[in-house]
Structure formats: C-alpha cells, structure tokens
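Each remark here refers to the structure printed beneath this line.
With one protein chain held back, the other chains of the complex are shown just where they sit.
By written order: A, B and C. Residues from 1 in each chain.
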Amino acid sequence: MNKLFKEHLVVAQNASGRNMNVPLYRFVGVKPGPKVYIQSSIHGAEVQGNVVIYQLIQWLKTLPICGEVLLVPNCNPVGTNIKAGEYTLGRFDPVNGTNWNRGYYYDDAFIHEFAQSIDDEESIQSIKSRFRLKMKQQLQTRLSETWGIGLAQHLNLKLQQLAFDADYVLDLHNGPVSTRHIYVPEYAKVSASLFNIPHVIFMPNVFSGALDEATFCPWWLLTDLVSSKRKVPVDFEVEAFTLEMGSQEVISFKDGEYDAKSILTYLTAKGCLPGSSILPENMSRKAVTLNHYKTLFTQQGGIVEYIAKPGDLVKKDQVLARVLNVDNLDTDRATTDILAPCDLVAILHFPSASVLSGTQLYKCFTEYFEL
Amino acid sequence: MNKLFKEHLVVAQNASGRNMNVPLYRFVGVKPGPKVYIQSSIHGAEVQGNVVIYQLIQWLKTLPICGEVLLVPNCNPVGTNIKAGEYTLGRFDPVNGTNWNRGYYYDDAFIHEFAQSIDDEESIQSIKSRFRLKMKQQLQTRLSETWGIGLAQHLNLKLQQLAFDADYVLDLHNGPVSTRHIYVPEYAKVSASLFNIPHVIFMPNVFSGALDEATFCPWWLLTDLVSSKRKVPVDFEVEAFTLEMGSQEVISFKDGEYDAKSILTYLTAKGCLPGSSILPENMSRKAVTLNHYKTLFTQQGGIVEYIAKPGDLVKKDQVLARVLNVDNLDTDRATTDILAPCDLVAILHFPSASVLSGTQLYKCFTEYFEL
Amino acid sequence: MNKLFKEHLVVAQNASGRNMNVPLYRFVGVKPGPKVYIQSSIHGAEVQGNVVIYQLIQWLKTLPICGEVLLVPNCNPVGTNIKAGEYTLGRFDPVNGTNWNRGYYYDDAFIHEFAQSIDDEESIQSIKSRFRLKMKQQLQTRLSETWGIGLAQHLNLKLQQLAFDADYVLDLHNGPVSTRHIYVPEYAKVSASLFNIPHVIFMPNVFSGALDEATFCPWWLLTDLVSSKRKVPVDFEVEAFTLEMGSQEVISFKDGEYDAKSILTYLTAKGCLPGSSILPENMSRKAVTLNHYKTLFTQQGGIVEYIAKPGDLVKKDQVLARVLNVDNLDTDRATTDILAPCDLVAILHFPSASVLSGTQLYKCFTEYFEL
Partner (left out) sequence: MNKLFKEHLVVAQNASGRNMNVPLYRFVGVKPGPKVYIQSSIHGAEVQGNVVIYQLIQWLKTLPICGEVLLVPNCNPVGTNIKAGEYTLGRFDPVNGTNWNRGYYYDDAFIHEFAQSIDDEESIQSIKSRFRLKMKQQLQTRLSETWGIGLAQHLNLKLQQLAFDADYVLDLHNGPVSTRHIYVPEYAKVSASLFNIPHVIFMPNVFSGALDEATFCPWWLLTDLVSSKRKVPVDFEVEAFTLEMGSQEVISFKDGEYDAKSILTYLTAKGCLPGSSILPENMSRKAVTLNHYKTLFTQQGGIVEYIAKPGDLVKKDQVLARVLNVDNLDTDRATTDILAPCDLVAILHFPSASVLSGTQLYKCFTEYFEL
C-alpha cells in the first residue's frame, strides 16, 4: 500500500522569534509514476482547500497510487493567522501589501539559456531531470541572497522548491463570494474537462507571479524552444492549475468530498491512480480566454445588494447590483442600478455590502463558450 | 400630509480636517403625537438597517403620522468607512478598540437626584419634559468638557441628544451570521409581540453602555422611584429596543420591506400611524431572559464548519460545529466536533471559518420559552 | 547559587490549530523569601520590558536571591504577532477590540466572603496561604467554564494564576510616545521612591481590569476588612505596580540596563537580594493622584506637531501642539494651536501625526507634587 511520510517545513519566523511551519503529507506509491503537488490556503482566508486535502487523505489511505502525491494544506501560516476584525486578512502581507501569491520565481532568460544546453539527442526524461535540478539551484540561490529576501517571496520560493519537482501541480484557492472555477493553461485545454468544475479560464503563457504560472510558464517556454529546435513537438507532460473552490471564509466537509473526487478524477486520467476508474461528470463547462474574464469596478461608493449570484447568466443591461446612497433616501437617487455591460456569467462578487468607488464588484465571463 | 425635513449633523472630523456628518430625515405629522427615533449602522458593517430606513421613508411619504419620526441611517460615518481587507472593521474604533455602541450616558445618581425634585402633584407630562431637558443638559455638559472626550463617546452623545427626545427608540443592528432577533426591556414585554421578529431577549434594568439601555434604564429607574413614592404605578410610555436584522455585510431590499413593515406594525399599535391597521403576524416567537442568552467560546483554534445554522433548534450533545486541525489530517484528531452543552436555539455564529481559541463561536438561546 | 527553571505555558491556540505559549524563567534562591512576579508585553507593541527582563536575567545569574523570582517576557504571543501595516496592533484583540489588559479577575463579594472565614487567631501567613489557594480556585473555575471564555480573558487568567502567588508583582508596559512613569497603589506610597522613575501615579482601591489592580485590590480590601475586624492594622506585604518604560515600538539595551537596575533597587529594599546594597537614585519624583492624571482629547481632526515633549513642564495657555488643516493652507486657519488647559507635565502623547477628532492627544499630570 502507499506509504505516508509526514513532516513540517519551516517557512518563516514570527515576532516572538519562533518558527512558523507548514505540514507536508507525502504519499509514496509502491509503483513508480508521476509526482503530484497540491497546496491550499496560500491566501489565508481561502480555507476550503484544506478540507479538500483532508478528504483526499482519507481516499489515499486506501487507494493505491503510482509515484507520489505531496499534499501541503494551510501552506501560509502567516496569512492564516492575521485577523483584522472577525475576518482573516489573508490575501496580502499586512506589513506591506504584498500579495502572498505573486512572489514565485520565473526567469525567461534562464530558460532560454538552459534550452541552449540541450542537444538533439537528449531524452525528455533527462531534460526534465536536468531542468528541475537547475531550476531548484536558481531557487536556492535566491533563498540564500546575502541581503535577504522578503517574507512573501521567501515563503513562495520554499513552496516552489517542492512544487517544481511535480508533474501535476494544483493550487487550491477560493474567490470572495464565488462559484467554482479553474485556471487552465491553454496547452492543457483537454484537461479542463477532467475536473468537475463548471467554469474554466484559459491562460496564456504570461507570468504574473502565481504558482500555477511559475510552474507552467517555464515548461511551456521550454517546450516551445525545444520543439522549435527539433522541429517536432515535444511534450514534458507537466500541467498546473489554480482551482477556486467556491467562497472564502467558509468550509464544507460535504463540498470537500465532491471537490476531492473531482481531483481524483483528474489524477485517474493522468495515470496516478491505477485502481481507480472514476470518470469526469457529464456536465456543462463554460470557458473563456483570460482576456475575456473581466472585472467590473464600481464608479461610485455606497451600500450594495448583489443581485446576480455567482454562476448566474446575466443578459446585457440586466441589473447586476443595486447601490443605496444614504444621503438621498427620499429622492429617486436613493438607489442606482449597476447593469451588465454585455451578456455575461457572474463568477464572483465582492464579499462586503459596503464599497468605495473603484471596488472590484464582480468578475465575469464574457464571450464565453461551452467546452 | 407629513412634512419631511432633511439635515446633516456633524459628529466628527477626520484626519484631513473635514467634517463627518450623519443624515437626519425628520417626518412631522399634521397632528401631534409621540416621537419616534430610529437609527442604523452604529456598527459600520451592520448595514441592513439603512435599507429598512429607506423602505420606511417610502411608506412615510404617503402614510400620515401623528407626532414625529426621526430617521438616522448610517449614523456612524467613521465606522462605515474603515476597511481592513475587503470587510468593514465597523464594531470598534480602529485606534483604540472602543465599541461604537458602549459610550452612551447613564448616571444613576443623577436620576435619583432628579426624582427628589418631583413633587406629588407634578403631571407625567411635566415630569417627562423636565427630565428630558435636564438629561440633555447633562449630555451637553459632557460634550463641552474642557479636556474633550473620545471619538466614540462624542458620537454616542450627539446621537443620544436626538434620541432622548423620543418616546420610541429603535436601534437597528445586525449579528455576524445571524437570524433576526430583538432586545426588549422586561417592562415592555407586551411589545415583543408587536414586531414580526421570531427571537426575543428580555433585558433587565442594567446599563452596559448601549443606546437602548441608555434610553430605557433612566425611564425605568425614574418609573420605579416615582411609583414607589406615589404608591401608584406611573407609566412614562417610553420604550427602546435593539433590533438585529439578520447578518452583517449583506443587504436585501426585499427583506428590508419585511423589516420595515414589522416596525410599522409596532408604530401602528403605539398610535403613531392613525390611518394604518397593520397587525403583527401570527408567528412563533421564542424568548429568553438575558442571563439565558449564552455565548459559546471555542476551546481550540482551527478551521470551522458551522453545522447549526442561525435559527436551528439543537438538542444537547448534537453537533454544532466541526473543527479541522491541519496538523492531524491523517489521524482521528483531524476533526473535532463541538457539541451543544444543552438544548438550545442557535441565534448567530462567528462569520469566519478561521478561529483562534476563545472565539465567540455561537450565541444561543437556552431555557427559552414561547411568547 | 540561584537555580533557574525554564518552561513554557500554553495560553492560546491559533487558527492553524497550534499552541501559542509564553516563556517562564523561574529563579529560585537558596534561602526562602518573598516571591516576585514580573511580566512584560501584555500589550504587544510595548516591548522594552522584554529587554528589561533580559537584563534582569543577566544579573540574577550571579546575584543571590531569597525566595523566588518568576520572569514572564512577551506574555502575549497573540498581541505580539498582529501586524497592521508596519506597526504592531498590540493593545487589543483585533477580532473584537478587547484590551489585553482588562480581563483579570476580581470579585468584591468573594473577598468579603473569604474575610468571614478568618477567625481572630489566624496568622497572617496562614491567611495569605488560604487566600491564595481560594483565589486560584476561583481562577480555575472561570478557566473551566462549560461555555468557555474569551481569548483575552483566558490569557489574563492563566497569567493571574502565576502572579497571584507573588508578593511583589510588576507589570512592564510602555506608553505611546512617553516618558517613564509608574502606577503605585496609595497604600504603597513609600515604595514609589524605591524605583528610579521620575513620574508617579497613585492609584485608589478601584478595579478596572488590569493586572496591578487585580493584585492589589483583593489584598487591599482584605487588609481593610481584617484590620477593621481585629481593630489593629494588619499588613500582608503584597504590592503591585505597572511600570511604563518609555515609548512603545522601540527597544534600547542600554535603557534596559537602567530599568533593570531600578527594579533591583526595589527588590533590594524588599529583602529579595541579600547581597545587594543598591540604593535608589537621588532624583526628582513628581506624583499625582489618579484623578489628576488627565487625558486631553482633540476637538478637531488634522495633522499634528507635538510641541510639548514627554516630561516637559507646560504652563497654562502655552502651546502643546499645532494642528495643520490642509483645506486652509492659504488662510489664518491653516494652523490651530492647542493650549495647555492648566499647568501640567506632559507624560505621553499620541504616536501618529494624523488624528481624528476625539483622539487622546496627551496624558498629563495636573495638580502634581514632588515626592
């Protein structure tokens, strides 16, 4: 049966001078096979992924794997524990505003340079091993910088050291008030239908600092460079996704079972679970390319009722939200309706009724299509 | 028809040196009658009351009143505008932690002294007028203190100057994640059934700083002193309530209609709305005395699923909540169930899944009875 | 020589489900003697006391004591680690605004009841032992409450269990921007001159929730009750102080040496350090009774230059502070001077230039006298 190795990784030290660490659950199968890396809660208030990992662990106690599955719940012990009022201020470092999911490493030039070192005979397996080794040296160099590095970046690089070993990387997040959705690199389009997730965003090969990008961008670029050099398409069979498992600040053990099964479905398809025959659900999956995943900002401040719920299809000019203005309760300017600028699917909305102007009210699929 | 007078009351100045003010909507009826005072959002994240006042205003444009109704939405312009992450840090002054609803004025000794000044012949009406006048002088003295007073207390006293003129005072709040409930002074028990609110807490004559108490405690004590002196029960016909209109951080215009109608029902019964014949709904109303309204604190930290929903009846030893511990996901200590210590009604729960030990997880009715 | 016992006390659990603990350094002397309890940083941003305890530990390695000295640095692992921007939000629980230094236990009725149990023959030593035992049972009962207790109160009671054993209790704090000062119960007036601290506040027998009060109020009341019953003054020789070691958010190892020596001076006088002959410095010590320790609140918001520095003597109508108003930079209302309402010593001021109206600008000694 699988073996479970459990350890803790120190990723920071708090103001009491004490280590802050992250639990690692590593399942190793009897047979060789791909490596899987799944982390949750890099944003401290996005906690459903921890439940998903809990449910995965229950399965993996009895379900044989090929290769290795590394599960890293609650991977940001700082972000999880910063309260501001009753809620968790988990999206960014409270000291300087740094988003906890923007400090992973990616260097275009390094990959170009590495590609130079590949001769035409080198096997895919050898390239993968060498690339991982070099990449992890890069990470170690940054972690060992004489002048030090920032807290968020340090955390990110420590996690990336683990994640870059994996063939399949899943980063579990939540939206504010949100329906389930998934970010999928365009080259792995086919995999979008292996999850039971109804909304899909296809990502280009552009790095903005997140873990999924920090995983798929290097392999994507390397694939392009080697394919172009060898004049045949090569495939490193590495994929990375960000899964948004509903809303932040809530957990559900029942939903976690469903979410875990969705991940097992993907892993089954990828050959990680030899004894499993779980198939993806037959369901509607709507998709957009990233440039059509739009943010609607408020033009005004006030108190908002979110009329369109996450997952709702909204036609152009239908009411998305209604804003109350307390200074005009007796006039017809008491309320203002915010209308859909075009046909859209509401994916998520802001979690508080009170908004300043310039608030991200909704994120929406526009120009979406069925998978 | 009613006349509407609209003005703004300056209650603070911000760090830009600018006035922060509160909108006042004063409806004055053609005929004399009682005065009503309704405020909302003294806690900045508790915003549904603003919608309720909006809906009341729509009614009062056409519904004749006797006397006067003063509506004060969004009565805390500081608390409404303090964001900490996406949520509103509205319960306390972010500078010093002072709860925005604990700085109203009450002084036992002053009331005893005032009671001395009443002779046996003085009419109830005359006593009420003189008491209000003296009380407002007390408030003004505190507001004019040479050394100044704190921000929250200043705001409270400015509002209390308006509220103490009223016969019926309603302070509109929300719980964290909460069912609708109302705080009612024991002497006004009968009024509990005039609102369409399913959960009622009966309050003793004890002052802890809130507006409802700052209204009913003085009149209650004065009633007792005068009644005891005259050896007949006197009645000043002043009542005050805190209404908790569901959960913070959300508004609903539809629910606001229902909430507004509930208030109109009360005002109808009190003779403020001569043309109205709205009657309270025939519904179950569960009540407790304040000492049986219990707070359940967590003994441990972790990530919580709130299994009992606000309004749920829970039997002793049934599961209220389940806590996940990320360091033990592979053992039977992965989850811990928090059980009901006795039969109870869950009224509200904490709004975040992430809790430290010592968090107010639930507030519950125990030893409750049907009204 | 003294023995040092070092352990950790669990006082909370964080949202990761991990224990948060407090270090305890217990020095036990060869000879019996009084017990001393010193804690620091119950307010997380007030950190100089940790340095003072560090310096005390260096001394106590070589300086023999009678009895026992228990040192508890960084006694609030939650408050120390809550950042909001670059600063530490250490004065209150960020979830609910509860001041970390207001949840200690005191119950008038319990002490009256205990006093009844004392017969005229019982020795002071026996009364002390029994009182401590009973008191700690009271604390344990509160800590074991079925419905649980709040985080701050739990922390306070765990510390109070340790502190109530001691004869001399020192709680080390800092002001915002502050000169050194000390709170001394009136019955221990003589001890004020045993510290090298230039500003002294004499406290009445009134409990507001702080550790010093939670220590001296019970003994003070018990002293009064027993003295009155026996018709001779009894003395339990218990004293408690809050020491404000300058400003929050900064530490100085050099100042810490001075502060530590000041404490050793007190302990020498109390017979805890048989080999020591350190005498208090010959210095000016100004004192007030608590009712003359005044807070000056701003009437306006704006940007402030603090002209009077902590420790400065200011005459009535001299300028304490100058406020800039950005909307009037071209007029003579650009700046407003805040004047001293009477002769005073500025003890501390607000630590930020940006203030809303109703901010605690200065705390001042008025009607002060030389010790």
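Everything that follows uses one rule, which is that a contact is a pair of C-beta atoms (placed from the backbone, for glycine too) under 8 Å apart; a residue touches a chain by one contact, two chains touch by 3 or more.
Keep in mind it's a predicted model, so treat the numbers as computed, not measured.
Within the set C:L9, C:A115 or C:L324, the residue that contacts the chain not displayed is C:L324. Touch with the chain that is not drawn comes from one residue among A:V22, A:V47, A:V72 or A:A152, which is A:A152.
Among C:E86, C:D119 or C:E370, only C:E86 touches the chain left out of the display. Although one chain is not drawn, its touching partners on subunit C can still be listed: residues 4, 6, 23, 25, 44-45, 47, 50-51, 53-54, 57, 61, 71, 73-74, 80-81, 83-91, 176, 249-253, 303-305, 322, 324, 326-327, 329-330, 334-335, 350-354, 356. With the whole complex as reference, residues 12-18, 78, 84, 91-93, 95-99, 146-155, 294-303, 323-328, 341, 354-360 of subunit A touch the missing chain. Seen from subunit B, the chain kept out of the figure touches residues 14-16, 74, 77, 80-86, 88, 94-96.
The criterion applied here is as follows: only the chains that are shown with their structure count from here on.
Copies subunit A and subunit B of the same sequence differ in orientation by 180 degrees, per CA superposition (steps of 5).
Across the assembly, the mean Cα position most removed from that of subunit A is the one of C.
Rounded to whole angstrom units, the spacing between the C-alpha centres of subunit B and subunit C is 35. The geometric centre of subunit A is 42 Å away from that of subunit B, both derived from CA atoms. Centre-to-centre separation of subunit A and subunit C, using mean CA positions: 47 Å. Listed for subunit B are residues 84, 91, 303, 324, 326-327, 354, 356, each touching two or more other chains.
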